[in-house]
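Below you will find the structure I want to go over with you.
Every protein chain of the complex appears in place save one, which is left out.
Each chain gets a letter, A, B and C, in the order it is written, and its residues are counted from 1.
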Amino acid sequence: MQVLYFSWVRERIGVPREEVQTNAVTVADLVSELREREERYNVAFADVSALRVALDQELVDFDAPLFGVNEVAFFPPMTGG
Amino acid sequence: MQVLYFSWVRERIGVPREEVQTNAVTVADLVSELREREERYNVAFADVSALRVALDQELVDFDAPLFGVNEVAFFPPMTGG
Amino acid sequence: MIRVQSMPFDSGGELNTFSSSVAGVGAIVSFTGVVRDVEGGLSNMIIEHYPGMTEKALEAIRSEAMQRWDLADILIVHRTGLLEAHESIMMVATASKHRKDAFEAAEFLMDYLKSRAPFWKKEITLDGADWVASKSEDEDALSRW
Partner (left out) sequence: MIRVQSMPFDSGGELNTFSSSVAGVGAIVSFTGVVRDVEGGLSNMIIEHYPGMTEKALEAIRSEAMQRWDLADILIVHRTGLLEAHESIMMVATASKHRKDAFEAAEFLMDYLKSRAPFWKKEITLDGADWVASKSEDEDALSRW
C-alpha cells in the first residue's frame, strides 16, 4: 500500500510517500512494524497520541483495520484556517 | 423644548420636530399633554409600549424626568443593521 | 472607524482597507447587510436616522466592544437615505489575534446596532412602502451579552 507522510512526520521520515509491503492488520500494527524497521520511523512515531491517521483520505483511529486500504497517511493534528 | 419625531411617529404627527412649551415633569406627563392637544398626537401615542424615547439623545424610560432636558425624541423601536 | 453616509459603499473595498490598516493581526470578521429581495421581487429601501444620536450610539457600541474583547480595531459603516435593490445597507468588521474574539465582537456589534442605534428602515416594493417592524428576537438577542 501507499504510505504518505505530512508536515514534521514527513521531515523526520525523509520522504513524502513510499510503497510499503505489510501484513499488518491494523494501523497500530503497521506503526509497530515501521518503528522496528529504522530509527527514523521509531523517532517519527515515538508518540502516536501526537499523530493523526487517514485511510483512503478519511480520518480514522489507530485501531482501524487496513483490509482493502490503498492509501495510509500519517500527520500531526491539522493547523489550517 | 425641542420635540423630535422619527419614522411612523413623524408621519402620523406630520412634522419632524417642533418647539413645545410644557410644564410636564416626566416623559409620560408630556405624552398625556400632547395626546390631549390634537387627534394626530392621540393616534401617534396610542400605544406607548410600541414607542421608544430619548432625552438629549440618550434612550430612557417613559417615567424619566424632563428637568434640564433640551431635546426629546419619540420613535418606534430601531430597525437598523 | 465609524461612518454614517448616504453614498453607496463597496464592502469588499472597505474590507481590504480595514485589513490593510490592521495588517498582521490574524483574524478578520465582517458582516454585510444587503437590501433583500421580498416575496415576488426586488425591494428598495429608505433609511431614516437621528443625526447626532446615531453617531453617539455607534460610538458607545464600538467602545463597549473594544473593552470586552481583545480587538485591534472595529469598522462600522451604515447608510442612510434611499438605497437601491441589492445595495449594501451597512457593514461591521472586527480584527483580532483570536478568531473567537473577532466573531463574538462582530455579533455583539450587530445585535446592539440592530436595537440600540437610531435607524429606521422603510421597505419599498411594488405593493407600496412599509416601515420594517422590529423583531422581538432582536431585542432578545441583547440578553446574550
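Everything that follows uses one rule, which is that a residue touches a chain if its C-beta (ideal position, glycine included) is under 8 Å from a C-beta of that chain, and two chains touch if they have at least 3 such contacts.
Keep in mind that this is a model prediction, so the values were computed, not measured.
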Displayed partners of the chain not shown (whole complex): A, C
Where the unshown chain meets chain A, residue by residue: 4, 6-8, 10, 54, 57-59, 73, 75-81
Positions on chain C where the hidden chain makes contact: 10-16, 19, 23-37, 42, 85-86, 88, 97, 99-100, 102-103, 106-107, 110, 141
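We take it that only the chains that are shown with their structure count from here on.
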Furthest chain, CA centroid comparison against chain C: A
For chain A paired with chain C, centre-to-centre distance based on mean C-alpha positions, whole Å: 48
Averaged-CA centre spacing for the pair chain C and chain B, given as whole angstrom: 26
For chain A, residues contacting two or more additional chains: none
